[in-house]
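Rather than the whole complex, this shows some of its chains in their spots.
Per-chain residue numbering starts at 1, and chain names A and B are given in the order in which the chains are listed.
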Amino acid sequence: MLYFECDYDTGAHEKILKRLAETNMEPLAGYGCDRYCESAREKIRRACACPEAKVFFLAGGTQTNAVVIRTLLKPYEGVVAASTGHIGVHEAGAVEFTGHKVLELPQHEGKILAEELAQYIENFFEDENHEHMVFPGMVYLSHPTEYGTLYTKEELKKISEVCRNYQIPLYLDGARLGYGLAAEETDVTLPVLAEYCDAFYIGGTKVGALCGEAVVFPRRAPKYFMTMAKQHGAMMAKGRLLGIQFDVLFTDGLYMEISRHAIRMAMLMKEGMKKRGCRFLLDSPTNQQFLVLENGEMEKLKEKVVFSFWEKVDDSHTAVRFATSWATQERDVRELLELF
Amino acid sequence: MLYFECDYDTGAHEKILKRLAETNMEPLAGYGCDRYCESAREKIRRACACPEAKVFFLAGGTQTNAVVIRTLLKPYEGVVAASTGHIGVHEAGAVEFTGHKVLELPQHEGKILAEELAQYIENFFEDENHEHMVFPGMVYLSHPTEYGTLYTKEELKKISEVCRNYQIPLYLDGARLGYGLAAEETDVTLPVLAEYCDAFYIGGTKVGALCGEAVVFPRRAPKYFMTMAKQHGAMMAKGRLLGIQFDVLFTDGLYMEISRHAIRMAMLMKEGMKKRGCRFLLDSPTNQQFLVLENGEMEKLKEKVVFSFWEKVDDSHTAVRFATSWATQERDVRELLELF
């Protein structure tokens, strides 16, 4: 069987496991106050070219989104997101559970447009009834998006300008950030994110770690962020598990190295599929590739490959996802291509 | 330096690390649907002598408490707990964040009494204004308690009877459950818990795992428990991390074996301290021992040992905690005793 279902179906990069074993018996302070967390924070600050950044480690993506969003919003505010945004669709209502509405903007291959955002906020404040409505209190982007697409630096800059114009924080969900930063033609880097965002997270779970996301506040962190995390059940007693993993990922460029590998595998797969005449749902430069398959063909493929259902296209066609990761083997990609 | 600060200052039992490494590259389904989670569930069901039990894995204790409590309560209900209960004191308001009140009963060395519980519930329903008040909707126990003390089987039985009499679920927080089950004179076992509780969790984080707690519903699990966990940000993408750890802990009795080790170390420490004339805050049969130290003595000790501040006793005395764990070395205990 070949596995292209997702980017979290294997364990962790071997260097992480090795380091966990080496440090295993060292007595360390709990709750993220150990030396490995501190070292990882420092390395991330350096990678972001942002020596003043505050960095926190949480266990998973939904948790991170909920804690950051609740922490940045005032109670009468909601978070603006693309209609396909992960927080609005696949997090079981985690944002609403914190008491806040997800305010939807139209999505364009998973992205929002600065112009539509500006128009939305302007319309809101011009509406005579806006004090009866949920205020737009922050903007949520995912990068890569749920469709594997990427914002350009220019697009981020424009969205950031809209946000700053209205003093609304910009937050970027980087569950798969490595695969975005390693894409071939992107001009978005960690320092770019640190410049334009008020908060973002660097995904570990899907990029080589067993679990863990690193939240970065480039300028100013919310007061008592860790108490908020605790209140959400998001503070790990053995914070070392997160610190050590990110310390390894940000040593000698490992995070980017393994991300680039996933992109190479994805591009090999994409080019091969293109040559074989596959139909794509859209053009993704990252580790997730979306194909439109005829249903019979899809069923046959399922016998040999594990991939993800994405959405029904029409009665006889289905969009499916093939994902690579830091762990994908080139020979598996080549075997996969033989099946088309 | 000697480390007796807590039971979560080292990593994981070596067998866990070994198994994580062995299984690392196996592609596995996410979100707790993999074979290791299933195997761990089956082993836990067997250990509980409860073939019908539903078992779920979550990452940490506060998270587990919040998800279970919210899932079992109706919106007009609160959870009854000892005034020293972890949920009421040291979880940053995680239960209140879910919209529910913690209803406090007096604590007796960390425990509640069945009689006082019955009286509380009876008074509630007899109060003519009770529809203006928060209904007692479940009972929370911690075992061992925050003071290291244990309920007896008889005490659990009585509390359980009160709960069943009023159709109120009984939930037991087993963050340190291993150290309770392994205590020398306890008659409480996993099957006993499965008989008397409606839900409980078997703590992993403090008993040999990197993270993870196993929630057991002996009879009937709440509908869509995993969706609720997801909504709380408590569903791990790489559920394997939890499943593999509990699979190892429940193979060949490892969980009890390492728990008994911690108890042996705690009793060695306790007896030694007793002989040396130390004053105890109370009599704990588990891995946490609470001493009352004169402040000058305490400061001197701090130069050589890491232990926890517990509470101020009077102007010249402080209660402190020394904890052993699965990882405690006998020679460290002996060195510690030399200091008294």
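We adopt the following convention: a residue touches a chain if its C-beta (ideal position, glycine included) is under 8 Å from a C-beta of that chain, and two chains touch if they have at least 3 such contacts.
Only a predicted model underlies this, so the values are computations on that prediction, with no experimental measurement involved.
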TODO: Could you tell me how many identical protein chains the full complex contains, when just 2 are shown?
DONE: 4
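Note that in this section only the chains that are shown with their structure count from here on.
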TODO: Compute the distance, rounded to whole Å, between the mean C-alpha positions of chain A and chain B.
DONE: 33
Task: Interface residues, chain A side, partner chain B - complex - done: 3, 5-6, 8-12, 14, 17, 20-21, 23-30, 59-67, 91-94, 97, 205-206, 210-211, 227-228, 230-238, 240-241, 306, 327
